[in-house]
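With one protein chain removed, the remaining protein chains of the complex are shown where they sit.
We just call them A, B, C, D, E and F in the order they show up, numbering each chain from 1.
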Amino acid sequence: MENIERPLDLLNSAKGKRVLVETKAKKQIMGILRAFDIHINMVLSDAEERNEEGQVQRKIGDVFIRGDMIVLVAPSP
Amino acid sequence: MENIERPLDLLNSAKGKRVLVETKAKKQIMGILRAFDIHINMVLSDAEERNEEGQVQRKIGDVFIRGDMIVLVAPSP
Amino acid sequence: MENIERPLDLLNSAKGKRVLVETKAKKQIMGILRAFDIHINMVLSDAEERNEEGQVQRKIGDVFIRGDMIVLVAPSP
Amino acid sequence: MENIERPLDLLNSAKGKRVLVETKAKKQIMGILRAFDIHINMVLSDAEERNEEGQVQRKIGDVFIRGDMIVLVAPSP
Amino acid sequence: MENIERPLDLLNSAKGKRVLVETKAKKQIMGILRAFDIHINMVLSDAEERNEEGQVQRKIGDVFIRGDMIVLVAPSP
Amino acid sequence: MENIERPLDLLNSAKGKRVLVETKAKKQIMGILRAFDIHINMVLSDAEERNEEGQVQRKIGDVFIRGDMIVLVAPSP
Partner (left out) sequence: MENIERPLDLLNSAKGKRVLVETKAKKQIMGILRAFDIHINMVLSDAEERNEEGQVQRKIGDVFIRGDMIVLVAPSP
C-alpha cells in the first residue's frame, strides 16, 4: 500500500479501478469506482451484485450508492 | 459512462429516464426520475414496486422517496 | 405529472388530496395531506392504517407522522 | 380538522387532550398530551401502554417520550 | 401533574426520585434520577434492570445511560 | 453516590476504575476506563467481553469503543 495519510486517500487512489462495496443492507456490489464525495456517496460503473460467496446475482451497470449505507470499500488487489 | 466528476452527476444525467431505487425497507421501486435534491430525496413518476426477482408487485404512479431511506439508484441502461 | 423542479413540489401539489405514506415501521397510512414541513413531518386527516394487501386495519383520523420515519409518499392518482 | 398550516399545529391543538403515540419500539402509548418541543419530545399524563389490539398492558402515569423514537401521534377524535 | 411547560420539566421534577427508563435495546432500568442533560443522557443510582414483567434481573448500582438510546422515562407515582 | 451535577461527572469519577459497558450490538465489555470524550467514545484497558450471564467470552485488552454504539456504562461498585 502506498502512503495513506487520510482514509479518503485510499478511495482516491482507487478511482477508475474495481472495488467491492458492502452495504448495511448486506449486499455486496462490485464495480469500477467513478466518483465519490465527502459523504462517501459513490458512483460505480459495470457494477454487479454478488452474494456472500462472491457469485454474481445481478448486473446493475451504473449505480449511485448512498454513503451512509456503506460499511466498507475494498479496492481489488 | 460519460465523465462523472461527482456522484450526483449520475443522478443529473438520469433525469427523465427510468431508474431502479432500492430502499432500506428492502423495496425496489422502478420509475422515471423527475427530481432529486441534495438529501437525495427523489420524485419518480410511473413508479412500480418490484420484488427481488424483478416482478411488478404494485403500481404506485407518482412517488416521493425520502433520501435517507435510499440504498442505491441505478439508471436503466 | 406537471413539471416538478424539486422533490417537495410533489408534496405541495398533493396538499388537500389523498396520499399513501409508508413508514419505516412497515405501516401504510392512507389519508388526506394537510401539512408538511422541510423535515417531511406531516399531518394527514381521515387517515387509516392499511396492511400490505391494502385492506383497512384501523381508522386513525387526524395524525402527525414524524418525517424521519417516512420511506415514501404516493399521492392517489 | 381546523386549519393546519404546519404539522406542529396539530400537536398544539391537541394539548390537554388524549393522544395515541406509536414508537419505533412498536409500543402504543395513550395519554393526555401535556407538553412537546421542536424535537417532538413529549410529556403525557395518565399514560398507559397498549398492545396492537388496543388493550391496556400497563399503567405508566406521567411519561417523557423521546421525540426521535416517535413514529406517529394521533389525537383522539 | 404540576404545570409542565416543556418536556424536560418532567425530568427536572423527577430528580432525586425513582424513574423507569426504557431503552431501544428493550431493557427497562429502574433507579433514582441523579442528573440529565439536553441530550437526555442520564445518571441513575440504585439502578436495577427489569424484564418486561417488572421482575428484577440484575442490580447495576450507578449507571450512565446514553440519551439517544432512551425511548421513555416514567417517574414513579 | 457523590454529588453528580451532570451525567458526564459519573464517567469522570470512574476514570481508572472498572466499568461495564453495554453496546447496541448487545455486547457487554468490562474493563478499566482510561479516557472518554464528549461523544462518549471510550478507551478501556484490560477489557474482556462477557455474555449476558456475566461469563468472560473473550479477552480484548485495550479497546476503543465508539460512543454512539454505547447504551450504558456502569462503574463497578
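The criterion applied here is as follows: a contact is a pair of C-beta atoms (placed from the backbone, for glycine too) under 8 Å apart; a residue touches a chain by one contact, two chains touch by 3 or more.
None of these values were measured; they are calculated from a predicted model.
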| remark: On chain F, the omitted chain is touched by residues 23-25, 27, 29, 34-37, 41-43, 45, 47, 60-66, 68-69
| note | Absent-chain interface residues of chain A come out as 1, 4-11, 20, 22, 24, 26, 40, 67-68, 70-75, 77
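We adopt the following convention: only the chains that are shown with their structure count from here on.
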| Listed by label, which chains are in contact with chain B and with chain D? | C
| So what angle, to the nearest 5 degrees, turns chain D so that its CA atoms land on those of chain E? | 50
| remark: Whole-Å distance, C-alpha centre of chain C to that of chain F, is 42
| Whole-Å gap between the CA centroids of chain C and chain E | 34
| request: Spell out, as numbers or ranges, the residues of chain E touching 2 or more other chains. | output: 24, 68
